[in-house]
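Each chain you see keeps its place in the complex, though not every chain is here.
The letters A, B, C and D name the chains in turn, as written, and every chain counts its residues from 1.
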């Protein structure tokens, strides 16, 4: 992959000119039609656009997806150049042969929690023989399954439910617990649902990470994209650190979530400066082996080959 | 013949249409005694079918009074048999099921009676045919059999023999007279055939059109069986004819030989 | 004149056989014609895939899909998924379609119930399935009842509206006949309205059946661990595209088979019709 | 020929009388319409009332089912900001385009397969197969083929709108009375005249029914069509609200779906009433 890319740029004789259009996918139905994080901020403020213009990229399109597999499919189909999604769906797609490379990992991205129903289980061990709902194929799935394995809790029945369906099932008491995102959990906790576990607090190795992937075909057209992208990102990060309140307000408006919850769940302090960290790569490896072990992913692949390290 | 079974008083009926009001009937006064055979003639569109439908209770939107057996007609019912101008068969039912209609052919008395009527209207062999497989006259005979099956107190017939050839028609006239005489069914019979009107009736009602009014009522005091060639018959026939239309039309009668 | 059939019948039997043969031939012809497009599509698809003109990752070729189908059938899982889905769809159809038929009859027959009920029914018709799934779970859980109910909600409307309008299409002239013959209300329904509305009701059945079947996709999104709809969404979540296609094709083929069954029924029930059959 | 004169003359008073009569008819009709509206609202109003009370007394979880008042407040907020009108406009445009395309094709294909048996044998089985392919499964494929723009959204809606009109047009045509077909043959109608003067009017009740179902499908198809790569529309509004569990906004969307859908439906029924005035059929 990487060799290909260099060959392409060498063959082009100097600077290959990327297409004027760049298509970026993200997960969510965001009002401002940009992703969150420093990447989103850069585009929100117009900083990144200015930079990309230098490379002749004048038309930047954003596309929101309801979930990871849809985004992966769009990349495979050549409809997207770059996409940010959860590590679990990205690995699953890669294991089926998706032509992607990772250009950035947000290692401390996604916290998840296990909430129990009222009057239900009070400890993780109580989950034995119970029903727990989760959106299968998501990072919560990986977290829950990893957690159960780690604690050697058997006979747990995993129920596939979409997020708001899961909340309803919990309220009704139809499931004994749910594995859910932090922000959704924060809305449920005040209603009296006890927390059985929190990934970031108790099992930092199981939090979801987010990856930004680029399609191999785009990489051939613009071999420097990884470098350029990360430069943009760092620049945006520096900018947003100067105005944290404005950043939170942006996130709240973009996602429709209340400001206080946004501050809690997406603190600026967690936005990484590095392109990759060892801990992050460790987590990717862990997730991959887990998915293979569980037979959720078909084929093995090399994580280090997958990443475009600076 | 008994008390008046059917009383019609100052009956007025108009239809409201997009193009204005069509006055179909106006000031109809008529009594029909129990067991009487009344025939109704009149030009096309003069309101004969409308009158019959009102008596049947199918149309209750009129001015005036219509009483049957002393009571206001509220709606249709099996005591009032009706033979429509068109056959109106249920296309999804075979001949025998059309005749039985809502009665079950599994009941032996229904089965027997339906078979008898099919023979009477000369449709043996077509019991299991669907309406689309019948000729016009055959369909009309099915609809006659259907009405006869119920032995109503009063039978309202709207040109029932219009699609029948002369011989089948004569046969059906005999059948009808038989039923009338055996069951004392009161008959109100609309026809276009003046001979038929005189041949069957105790009285012939002649309507004139636009609005439909009674022009004349001619009593036919001939005994049964009647002979159409008899002088008395021909005289009455002429009387009905002259009542039917004004004199200048009678010239047409002469020449056309109606 | 009294012996229309018997004399004629014997003479004609000679002509029956060639007629039947011709009929069978026509049937085969139409079948072949109908298979033409799907077969062509599959062939082109396979060729394009083999030539590398379409992404085999996104569009696994028919052969790959077939292999995947074989693999799925080998352990018997697929049949279990299918069985469960068919039962769900059938229950939902019976419940929703049955209610649609009943309400359609009620509203079709009575102006007053039409005025009270129809506006609300039409509004509920316009409520999106996906948006109210959480409410279904909240009220009915995510067990069988809510799945069946969600399917039933979809199945309700085509039958409702076709029954209702089928009744309103009944020839007034025949209604007059029924009234004159003193049909009781139930007899009016059974002997007049249902046969007369039969074509529309059967169409409603076909559409409702289709929606019940397709409704599985959304219904089995709600906490299912079995069923073909579940199999499909799970395969999507895990990017197992050949399995997704196996499911899509199963949806299409089984749905079409059920549809053809109703068509067959229609042909039998509507023999009495004398209507246009195309050129 | 005095009879002829008789036939021709209408009662002298006919005209003015009839005018006043139609006037009466019209006002009584209008009255009836208001009465219909009132009666039709009884159920919804009762439901709303019960819902509000149940919410106020804590009988239902307002987290999932906000009270009508809360929904109305959200509605007011969204409407005041002009957001709602914009989403609605965009969605109406998409649904209309998708409906025009899918419904139009459905009508056309229905006429073709309905009037030509060979075309039926060739096309109908494939159409029926396609009808049984789930919406949610093809939406991603449409995006692969046609991109994220309006085109794929319109096409997703069109796919849904196609079938009801197709199936109903086909059935309507195959229900045309053969007796009337014979009339057009005897009068030697051209093929197009036969279609427009006999087959379409006669199939019209069914075509209009198909129209209503197609419109509904187009409208509801927005939820799926606006799932991927959307920034506006009622479907997007609902998806956005789902992302942040804003149930009051979800309900604003759901209610908009119901109300606008019902309005469009009522419009078609009005059309039905006008176009099918010639019918002599049972009216309840």
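One rule holds for everything that comes next: a contact is a pair of C-beta atoms (placed from the backbone, for glycine too) under 8 Å apart; a residue touches a chain by one contact, two chains touch by 3 or more.
All of these numbers come straight from a predicted model, not from anything done at the bench.
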(Q) Could you tell me the overall stoichiometry of this complex, given each chain kind is only shown once? (A) A x1, B x2, C x1, D x1
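Operating definition for what follows: only the chains that are shown with their structure count from here on.
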Q: Please report how many Å separate the Cα centroid of subunit C from that of subunit D, as a whole number.
A: 21
**Q.** Distance between chain centroids, defined by C-alpha means - subunit A, subunit C (Å)
**A.** 41
Q. Subunit B: which residues touch two or more other chains?
A. none
**Q.** Per-residue multi-chain contacts in subunit C, two or more chains
**A.** 58, 134-135, 138, 173, 273-274
(Q) Help me check something: in the complex, which residues belonging to subunit A touch subunit C? (A) 67, 69, 72-73, 76-78, 89, 92-93, 95-98, 133, 135-138, 157, 159-162, 164-165, 167-169, 171-172, 174-175, 296-298
**Q.** List of subunit C residues in touch with subunit A within their complex
**A.** 55, 57-58, 133-135, 137-138, 141-143, 221-225, 230, 233-234, 236-241
Q. Can you list the subunit D residues touching subunit C in their complex?
A. 36, 39-44, 47, 61, 64-65, 113-118, 120-126, 128-138, 144, 163-164, 167-168, 171, 173-179, 181, 199, 205-206, 209, 212-213, 216, 219-220, 222-224, 235, 238, 242, 250, 253-254, 257-262, 265-266, 279-284
